[in-house]
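Heads up, one of the protein chains got dropped from this complex, but the rest are sitting where they should.
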Amino acid sequence: MFAYIIRRVLATIPVMAVVALFVFSLLYIAPGDPAAVIAGDQATPADVERIRQSLGLDRPFLVRFGEWVWNILNGDMGVSIFTNLPVTTMIKQRIEPTLSLMVLTLILAVSIAVPMGVVAAWKHGTWIDRCVMGFAVLGFSVPVFVVGYVLAYVFALELDWLPVQGYTAFKEGLFPWLENLILPSIALGGVYIALIARITRATMLEVLQQDYVRTARAKGVGQRSILFLHALKNAAVPIVTVIGIGMALLIGGAVVTESVFAIPGLGRLTVDAILRRDYPVIQGVVLLFSFVYVLVNLLIDLLYTLFDPRIRY
Amino acid sequence: MDAPAIAAPLPDVLPPMKPRRGFIGYLRKNPTIAVGGALLLVMLGIVVFAPYLWTVDPTALAPAKRTREPSALYWFGTDMLGRDVYSRVLFGARVSMLVGFSVALLSSIVGLTIGLCSGFVRWADALVMRIMDGMMSIPPILLAIALMALTRGSVQNVIIAITIAEIPRVSRLVRGVVLSLREQPYVDAAVACGTRTPTIIWRHILPNTLAPITVQATYICASAMITEAILSFIGAGTPPIIPSWGNIMAEGRALWQVKPYIVFFPAVFLSITVLAVNLLGDGLRDALDPRMAKRL
Partner (left out) sequence: MDRRTFIKAGAGLGLAGHLGLSAPAHAQGANARTLKFVPQADLANFDPIWGTQYVVRNAAALVWDTLYGFDEHLVPKPQMAEGASVSADGLTWTIKLRAGLKFHDGSTVHAKDVVASLTRWSARDSMGQMLKAIQQELVAVDEVTVRWVLKKPYPKMLMALGKNSTPMAFIMPERIANTDPFKQIEEYIGSGPMRFVRNEWVPGSKAVFAKFEGYKPREEANSWLSGGKHMMVDRIEWIVMPDPGTASAALQNGEIDWWENPITDLVPQLKRNRNVRVDIADPLGNIGTFRMNHLTTPFNSLKARQAVLAALSQEDYMRALVGDDTNLWKALPGFFTPGTPLYTEEGGDLLKGPRNLDLAKRLLAESGYAGTPVTCIVAQDQPITKAQGDVTADLLKRIGFNVDYVATDWGTTGQRRAMKNPVGQGGWSMFHSWHAGADCINPAVYIACRANGDRAWFGWPSIPAVETAVDEWFEAPDLDAEKAAIRRLNRAGMENVTFAPTGFFLQYQAWRANVSGVVKGPLPFFWGVSKT
């Protein structure tokens, strides 16, 4: 098992290397002079020349890539073209709201979606099942910003229960923090809930047909205990896997949700950076999100080995 | 990372196989295909006949008739520049469908090619799959955003960007199918008989990948339409002067409290279309690809 952990951790290195290479070469995939691309439309020829020199375009690609990676490992992601601030600083300023939003959404989604899926599987074929499945397909079909606007309209504007926008730092208190994040996390959670609920239902259906469940049922074990103790435990691995992989949806959705709810996080930074073609910022954010994504999935893989004794590699 | 294809191969339990009795019977047994297919046909009809259906030029400005509520004259109302939302929504159907279908088709073709190569050419496999793993580690919307930031906004670039973001998933899927098929006795037999690899691919492998790829392509089509809307909505997609659903919603967002219909109609059309494609995908998966439904 230990060897597996080591192997699994090591396996993420080539993945991250590919991500880094891809993000780095984005600039060079673009048609035209990379210095002009990074300098943006509004740069003067002198700016372009300065950037060309700082990029060191005369040196081999791999050398430059190596340097870039080295700088990033040392916490230097370059400087924003637009604000002239270091990208690392800009990310630091904005990481907390995004992280908060994603963590809260994760908790919310899992605690709604898993019971939903379990109940749907248990009541397989009934109207409850159909409702859950219907919701799940719908969750995939309605864009997150539409959900966001509807929620804001109903719960913030009409009912005035929750704020429409903004973010309060966690250090200001748990409740103000929570208050600002509830609507965005519900909006963002939609797709994610749909995904997890579907997987939970499918896995649970499979597990519920297994012999040991039948045995347990025959023995007269209570339904709740069968569902949550026996079946869900055994269905956990695929569910957790999907939770990890679904993070990609969450990250993509955060970009939109933050601009709907005016949350000053990385998502809005990304949106601003696109309109301004602020390349170093885009690179930094993409790299960071991908890193988080890989890391989360690594952790989940490693957790299996602890949770599920059957998994031996 | 050895992750199963994420996009949305949402597995479900297979309904027991039932005897088919004609086309109608088939649809009755597969209500999701029927509903999804019917909705999609309506949308396709809109796409094809849009120029006959719309009441005015969808890009024509009429500031004197701005923000009119939906009425007999303006079925879906007008936006803040007096453009007819109904006509724009119909035009938007064309953009959305074009993007959805193009991305599904292109990413399937490219993914199929990569997956086949990777499944058959041993030395390429490791390299290609590492690259695909890396690309899969970048959340697709983010990847599409990054690609869009490099180029000028245009429908063509949106299609390319989303396609690139979807390719790794298709490749992985195809490779998985190829690898499992290679273990099949009949493929072994064919190899033993000295059949050439292209022939094996053509006769034995390709037909077997078509079903899972069709299902996958349907889901990709649905997610591509959502992605296009998101990209346009945040200003990184179709240029604002082309009325795509995302753009119409982006323009109406400032007025969502007072003139909700500007956002409402494109949102409903988008949701229905994506729903239709998703339902079709679910139905196709149950009908075509029992293996995929079982495998997680």
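Order of writing sets the labels: A and B. Residues in every chain begin at 1.
Keep this in mind: a residue touches a chain if its C-beta (ideal position, glycine included) is under 8 Å from a C-beta of that chain, and two chains touch if they have at least 3 such contacts.
Being a predicted model, the structure only gives us computed values, none of them experimental.
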item	value
Touching residue (missing chain; options A:191, A:260 or A:286)	A:260
Candidate in contact with the missing chain, chosen from A:25, A:71 or A:165	A:165
Hidden partner chain, residues of subunit A it touches	40-44, 82-85, 90, 93-94, 149, 152, 156-157, 159-166, 172-173, 175-176, 178-179, 259-262, 264, 268-269, 272, 275-277
Positions on subunit B contacted by the hidden chain, ascending	59-61, 63-64, 66-67, 80-82, 153, 235, 239-241, 253-259
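Keep in mind that, in the parts below, only the chains that are shown with their structure count from here on.
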item	value
Interfacial residue positions of subunit B with respect to subunit A in the complex	1, 3-4, 6, 8, 10-13, 130-131, 133-135, 137-143, 145-151, 222-223, 226-227, 229-230, 233-236, 249, 253, 256-257, 260, 263, 267, 270-272, 274-275, 278-279, 282, 296
Touch list for subunit A against partner subunit B, complex	11-12, 14-19, 21-23, 26-27, 29-31, 37, 136-138, 140-146, 149, 153, 157, 195, 198-199, 201-203, 205-206, 238, 241, 244-249, 251-253, 255-256, 259, 270-271, 273-275, 277, 279, 282-283, 285-286, 289-290, 293-294, 297-298, 301
